[in-house]
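I have placed the structure first, in the form of structure tokens, so that the comments after it can refer back to it.
Heads up, one of the protein chains got dropped from this complex, but the rest are sitting where they should.
Let's look at subunit A:
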Amino acid sequence: MKLHPARLLFLQVLVAVAALAIWHIGATVPIGGDYLLPEFFFSKPWDVLARVVELFVSGTIWKHLWITLTETVLAFLIGSIGGVVIGFWFARKPVVAAVFDPYVKMVNALPRVVLAPIFMLWLGLGIWSKVALGVTLVFFIVFFNVYQGVKEVSPVVLANARMMGMNERQLFRNVYWPSAMSWMFSSLHTAVGFALVGAVVGEYLGSSAGLGYLIHQAEGVFDVTGVFAGMFILAAFVLVIDWVVTRVEKRLLVWRPQAASEQN
């Protein structure tokens, strides 16, 4: 069963309106002398919107967005490059992979949040401790995918390329690299998402700027309106990044069957 697009949009908007209405009523209309959603803990939709607008109008938000964006992009780039290089190296040198295997598993098993204080000590409260946290998250996703991508190159495609006369360098360029990239791009959403998680969590734990910092500051003074405003901006920010990633992905993976992604 497929909904008409207009009808679908209507229903989607309806959900938002209903949720906001419940929120608004819960926060402003006393039921039996009590508020269902006390303003102190839940703020009010209108106030949150006003705060969001104020943040943008006064321009204070841009600095924080810029910092978070920078950290995310840096974490993604450094983590990806590291993951690609090490992934290729391990996939092509099984001995190296076997030696490092238990350590890779060990480090990957560690919840990354516990590394944040260490990175703060090593790299200070600036952006680099957040970038480092994001890198530890992004690296493993990219690493495992590239490793898999190189390992899972179809033996027939490989034999065909060899029979064509490709040397090692040409095999790398025309077979291994595209295969690894296709695996990496299929995890692009996850990798970018984790880069952002690293940045925001890092900011939240100790920083002087960024969206995580903004939320943490508001929370520190029981400014629930500020917390909610920060959360909405963060959610919108993630959606924008996700949209950009989808566009990039569509462009790079044009050769792949569409069946899987059409369901999105």
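For this structure, a couple of remarks:
The criterion applied here is as follows: a contact is a pair of C-beta atoms (placed from the backbone, for glycine too) under 8 Å apart; a residue touches a chain by one contact, two chains touch by 3 or more; residues count from 1.
Definition applied: contacts and distances are computed from a predicted model.
Only one of "Phenylalanine--tRNA ligase beta subunit", "Circularly permuted type 2 ATP-grasp protein", "Acyl carrier protein" or "ABC transporter ATP-binding protein" fits the UniProt record of the hidden chain, and that name is "ABC transporter ATP-binding protein". Among A:85, A:98 or A:164, the one in contact with the hidden chain is A:164. For the options A:28, A:108, A:148 or A:182, the residue in contact with the chain missing from this view is A:182.
Interface residues of subunit A with the unshown chain, by the touch rule above, are 154, 156-157, 159-167, 170, 174-175, 178-179, 182, 254-257.
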